[in-house]
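Everything below concerns the one structure shown next.
A single protein chain has been removed from this complex, and every other one stays in its place.
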Amino acid sequence: MVKVLKKDQIESFLSKLKENYELYGPKKKGFEVEWAKLDGSLLFDFKNSSLSPKSFFFPQTECMMHFKNDPNDPEGMIMKPEPELDSKRILFNIRPCDAKAFSLLDKVFMKDEASLDVYWKDKRDKTILIGLGCNNPSPTCFCLSVGCGPFSEEGLDVLAVDLGDRVLFKGITERGKEIISSLDDAEESDIKNAEELKKNAESKITRKVELDNILSKEILEVYEIPLWDRIHETCLNCGACTFYCPTCHCFDIQDEVQGDYGRRVRNWDTCMSWLFTQHASGHNPRGTKKDRVRQRFMHKFKYIPFRLNGEIGCVGCGRCIVRCPVNIDVRDVVNQMNQQLK
Amino acid sequence: MLKEYTEQIREVAKRLLKDKVVDCVIGYRKGTVPMLDAPYIAYTEEEADNLIWSSFCVSNLAKFLIGRKGKSAIVAQGCISRSIVNLINENQVKRENVYIIGVWSPGMVDRRKVLEKFYDKEILEVEEDGDELIVKGKDFEGKEFEERISKNEVKRDNCFTCMHRNAVIYDEFVGEKGEETGGGNIDNVAAPWEKLSFDERWEAFRETFGSCIRCYACRNVCPLCYCSVCFVDESKPQWCGKTQDEADIFTFHILRAFHCAGRCVDCGACESACPMGIKVRRLTSKLEKDVRELYGYVPGLEIGAKPPLAVYRPDDPENFITP
Amino acid sequence: MRNPYLPYPVRIKRIEVATEDKSLRTFELEFLNQEDAKRFNYLPGQFAELSIPGYGEIPIGIASSPTEGDTLLFTVFRIGVVTTKLHNMQEGDIMGVRGPLGHPYPLKEIEGKNIVIIAGGYAVTTLRATMVWLLHPENRPKYGKITFIYGARTPGLLLYPDQWREWQKRDDVDCYITVDREFPGWDGLVGFVPTITEKVAPSPENSVAIICGPPIMIKFTQPVLDKLGWKGEQIIMSLENRMKCGIGICGRCNVGPYYVCKDGPVFTKAQLDKLPKEY
Partner (left out) sequence: MYARRRFALLKSLLEYVGIESDRIHFTWISSAEAGKFQEKAKEIVEKVRKLGPAKKLVKDIRPKN
């Protein structure tokens, strides 16, 4: 199903959807782009949002359960579940790389029945993703090398393409098709036009990373390349790369109490922190900066592919490249990994 | 890139490595992204060819001296050399284990100010030409542009008010010594919220630090933050919650800044490292000013100086005391 | 859809000081709701998150065997925030249990084989569970010879003395209990676990070994088994790493691509030989 909408009709399209959904989209704030509730218009000319929209499904701080902090109360000290999300949401103009990241994370958060993260699932189920193809990828984008692309459809319900004065909407999932069903059918020329834009965008992504050796070699071989002795040297072990990354999903769980109210919350955590793996005994299986930096790259480019049939744990959005305070460039790291495994 | 300086730094580095005076040279390399020049450690003469000196050398290299074995050379402009003095005074680094390649800082560029200026464009390349930057890129329609801007317009805040652009201690100085100050008056800008009313100050504080994502880049880039366990990471007792609640975030920032009191040399690395662009110096520069005004102390200038919080004078101001 | 993070409420039915130095206590927990007890289907080798509201959770191996009934047994060393709180709790107090988590020892797969259990210090907990399970009249006939080697620093640090004294009396178990050095009143074996293992010299023929203990014990037991001709596939071990979620999501307990909580904690030596030593 391929539909089209004139840009001057977007506002009315959105206001109709607003009756049943909360609508979100990217919004400019200086040179940065953040996610915000939509106020009627949609942003089309933007690089990707500064932070990934992962917090829509995996908030940085999230209450998981609560309890009455009173041992004398018959219901005290027993954890109670939190209410589910009480709205349905649509994220407009999410970039295809971010949607692909969430599709990857589905395999982490919803591995099987015993490991079904209900918090993730609840929000994923209630959120429709309308992607926007990237007509002008950034110089730090390398999605094509990691199984994604500027017009990738994986994880999206609808893919939109900015045709200038009109927007093309391609329905991907059933619920996506339903959202756009009332729009006009796209003309043959619109579809052709979108195809052209896609080809054009892909040709603009010139930076590549090579992964073949990393994927084919044994885990310990990749683990023991000399690169690890150097690449960590200037790393600060801050969590910027992991917090900006759309596929990083590590978290910590903490209990908090206030009077007779108590709760269990989870917060984003980062493999860059020494605390992350520190045993109470003082032993730390990833006690050095080298161990921690290696873990991040091994996880994305070896461990996840190992588990998920070759699927790479990075979508090539390039956020970590521009946010790293010491310019540890994932593209260089991966290429050097691959090179050293020749 | 400040070409002549770059050449001379490489030359010195190669000589030091060749003669085995040092095991490595800690300096900067060109970034893979415009304006993101980064720390780099050269171990061989070939690697020394990666070293550069530019207006984008914003990280604090002194950090990499902490816990390092052997003898290292380090490229140090004023603020980095002062950080080294601090580390020596705080027994984190031994003077004899460091070979300081002193250098003059032209005042570093705040990358975010450039990005802000070209907010609707994609910057692909930034070159230096004397006091100007040549910014090249394209807009969203794909149209290319090239524009010259004055470095002064986009200088980091702390570099404006810098009082020590030349290294304060060194084993060897590279190039000519330059203008010592950034030209700005620190007292006019150190504590901008002092002018505000009580409630406005809290609002300004919230506004400034509210977007923190707690990545701790500010702490981890800072050469003052070398505690083996930071208070914010302690669990027995837990001083500070781990959530995104304002109180947790603000407690971290207030206490971290406070721990830097009398020690911070205003190198600005925290602000440059912050991925959210938080003006982290709002707190540290206020403390720096207080320490200067109340106790007449400027950190990082003298090896052997007593830290201001480890001493007192009978005539210290006492108006904070409940009589 | 069950929330795997939500603990089952339990009551502390019994607390027992487990070692002379009082650093370990054994907790018997009973489920508040009978349905939860039924849902908590476990086998020896699995663990659970003990959940103390207001303090947090701690992953602990289950020391009881499902053949012992509906209550659960955990023996806990006091070391961190949660375990310290747990040691200060009283019988009758309410807390939570989340699990069972991880994979059990491959008890089904090793039927028909001789079993050698080697335990050191307080890592013996899930091996206690295993022994109880193996010695259950329904299970015992399915296995060959059973050898149990267990050591601690001092007699007072040996866990579950009543249990292993029973096992010592049986003629269908070879039970070797040892302490590191001579102690007044101790008339049992003296010597480190690897030394005793060398003396006992368990044959690898149609056998598997299940080993749990401090790294130093494992390090020195390994060459003994190698010399006797044991292969990596025959040696089963249980790992511990820092955990939070316990279900393979939160990202901290991985050893290479495997999560100790989800894919482990039980691994064969052969598997571990191919993985980074991040444990």
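Chains: A, B and C, in written order; residue numbering restarts at 1 for each.
By definition in this document, a residue touches a chain if its C-beta (ideal position, glycine included) is under 8 Å from a C-beta of that chain, and two chains touch if they have at least 3 such contacts.
As the structure is a prediction and not an experimental result, all values here were calculated from the model.
Looking at the complete complex, one finds that the omitted chain is in touch with A, B.
In the complete complex, the hidden chain is touched by one of B:N91, B:N188, B:S228 or B:T322, namely B:T322. Annotation: of B:I134, B:C227, B:A247 or B:I303, B:A247 touches the absent chain (contact as defined above). Touch with the chain omitted from the figure is made, among A:S87, A:S189 or A:Q258, by A:Q258. Contact with the omitted chain, checked across B:A191, B:C225 or B:A305, is made by B:A191.
Although one chain is not drawn, its touching partners on chain B can still be listed: residues 191, 193-194, 198-205, 241, 245-248, 250-251, 254, 257-258, 261-262, 283, 286-287, 290-291, 294-295, 308-312, 316-318, 320-323.
For chain A, the residues touching the absent chain in the complete assembly are 66, 256, 258-259, 261, 263.
The working rule: only the chains that are shown with their structure count from here on.
Most remote chain with respect to chain A, judged by CA-atom centres, is C. Centres computed as Cα averages put chain A at a distance of 38 Å from chain C.
Note on chain placement: the centre of chain B and the centre of chain C lie 51 Å apart, centres being C-alpha means.
Contacts with at least two other chains are made by residues 80 of chain C.
Multi-chain contact residues of chain B, defined as those touching 2 or more other chains: none present.
Every residue of chain A that touches chain C in the complex is listed here, in rising order: 64-65, 67, 69, 71, 76-79, 81, 108-109, 111, 114-118, 121, 218-220, 223, 249-257, 262, 264, 266, 269, 271, 276-281, 285-286, 291, 295, 298-299, 302-304, 306-307.
Listed in rising order, the residues of chain B touching chain A in the complex are 31-33, 36-41, 59, 63-64, 112, 115-116, 118-120, 122, 124, 140, 142, 213-217, 219-221, 233, 241-245, 272-275, 277. Residue ranges of chain C in contact with chain A, taken from their complex: 1-7, 9, 32, 51-57, 79-80, 83, 93-96, 240-242, 244-245, 247-257, 262, 274-279.
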